[in-house]
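Step one of this worksheet: look at the structure below.
Note that this complex is displayed minus one protein chain, with the remaining chains in position.
Coming up: chain A.
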Amino acid sequence: MKKYIKILLITTLIISFGCKTDDFLDEPLRGQEQLDDFFSTEEKSLNFVNGIYNKVNGESWWQVTMPRQINEMATDDNWSGNTLQPRPDITGIAAYNVFPGSTYFNSFWESHYIGITRANIALERIPGVNMDENLKTRLMAESRFLRAFFYFELVRSFGGLPIVTTYTELLEPSISDKVRSPIAEVYELIESDLNSAINDLPLKSQQSAIDLGRVTKGAAQSLLAKVYLTEEKWQSAKDMASEVINSGEYSLETQFENIYKVNHYNGPESIFEINYFTDLNFSEVGNGLPITNGSRGDQGWGWGSPTSDLENAFLSEGDNIRLRSTIIKHGEPVYGDPTTTSFDGKPTENKSGRTNRKFYVPVDERPVPYQRATIALPYIHIRLADVILMHAEASYFAGDEGTAKTSLKTIRDRVQLTTNMALTGDALRDAIWKERRLELALEHHRLFDLRRQKINGVPRIALLMGPNGSFVNYNVNISTDPFETTNLGEPQDKGKFFDINTHLVWPIPPEEIQLSKGNITQNPGY
């Protein structure tokens, strides 16, 4: 017995004191890579830049895409649409009864800044990677383009912004003291990034098959043209647009209806788009707009319903080709979808009984199951028609009416409309603006166009909205549209609360004001 006790004791002692503590305490983190070791290979650098692209449209429906839809609702092209679900944080913005705390302002702001930081990390870390120099230069240029893209979206939405251009500054405590820089400084950064990117990006025709969809020289030039146009630098905008048009890289789709098509990636007219695809193994790789922007009678959420005002604009031009590919109406067949002969626009739940045809997927082309974030419909940010119209507008304001008319005609020729080459002055200006509206309708450009296009120095949005706005007046006093006038779940006087002193920019999210302890100040009026 004693012997056994002794053995037991000795064993215990050995176990107790025998373990080496150094190995015992050395336990690294499992299952995850670290940033400092990450930038080691070409493939990893490429994957990191891929991650920046994710923030162009956000990873789901609400961060960035829904705010863009809301922007559309705040114009004369769209109603809020959904009259069944009470969402004052959405419908309020459309009606210019704006609650700054709406989650969509915050998610838009936050998502874009996360994208900016991702670009900053890439710009700081990729130079140190041992990889092919051409690829390195190209990846840096892609990062710059994307950073410029994010800042442009932010400055158009909110005005002056805190500018962050490096990753290292995030490690300093002084990062919390940033204030909003003036709008001019933001544009300086945007222009500088785009000019630098233009030099180092490939042409679309130079891209290999696996790189299609990545940004090109043409994309950077087009975006810069838009930036110049927004800054009213007419000549620069005209020149930059010309470069894209004359590069030979892009041509207009012969059929307008082919611009937005399922599985149709990087078409001849497409300059910068997001290549959504269908694969149920991966989350959020497909488009969600056909659902979120779709009719409530067609499995959609009904957010955003085209106005009769927009339809009238098409009709007044006799523009059937674009009308049938832009607006679907309740009870009518859907152009391009042979199986739908009477569309269910559910007018009791969708304000105008109309839906966006551009984001509509014909029944036969729908994936099974048909649900958000799985649809292979690309989202086009910039296409050649947009650049041509910018060229027309910039030319006009730069004093070159002839060139303006030539570009205008190019667009109208595609949809078999004649162009009055005798137009001049305000009439030409209005024709160009109207053409832009009809060509790019419901593609999320309208709000920014209306804010920057001015008549006698007054932004057009202020003339359309407000208690005496022409759009408001049309709906309240003139419109006889059978759907809109009967579905008053969304009031006809949408836009009457518009205030020119406040509503030319969106409010800074109150969360940011709180988190920055007041360093980031609110826009006037909010």
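One rule holds in what follows: a contact is a pair of C-beta atoms (placed from the backbone, for glycine too) under 8 Å apart; a residue touches a chain by one contact, two chains touch by 3 or more; residues count from 1.
Keep this in mind: contacts and distances are computed from a predicted model.
Enquirer: For the chain not present in this complex, what protein name does its UniProt entry give, out of "Anion-transporting ATPase, ArsA/GET3 family", "Branched-chain amino acid ABC transporter permease", "SusC/RagA family TonB-linked outer membrane protein" or "Sulfide:quinone oxidoreductase"?
Expert: Matching "Anion-transporting ATPase, ArsA/GET3 family", "Branched-chain amino acid ABC transporter permease", "SusC/RagA family TonB-linked outer membrane protein" or "Sulfide:quinone oxidoreductase" to the record, the invisible chain is "SusC/RagA family TonB-linked outer membrane protein".
Enquirer: So one chain is hidden, and I want to know which residue out of A:Tyr96, A:Trp301 or A:Trp433 touches that hidden chain in the complete assembly.
Expert: Checking the options A:Tyr96, A:Trp301 or A:Trp433, the one contacting the hidden chain is A:Trp301.
Enquirer: Over the whole complex, note the residues of chain A touching the chain we left out.
Expert: Interface with the chain not displayed, on the chain A side: 1-2, 5, 8-9, 12-13, 15-17, 19, 21, 24-27, 29-36, 38, 44, 47-48, 50-54, 59, 84-86, 88-89, 97, 99-103, 106, 109-110, 113-118, 120-121, 161-162, 164, 170, 173, 175-176, 178, 209-214, 263, 265-266, 274-277, 279-285, 296-301, 369-371, 376, 488, 491, 509-517, 519-520, 522, 526.
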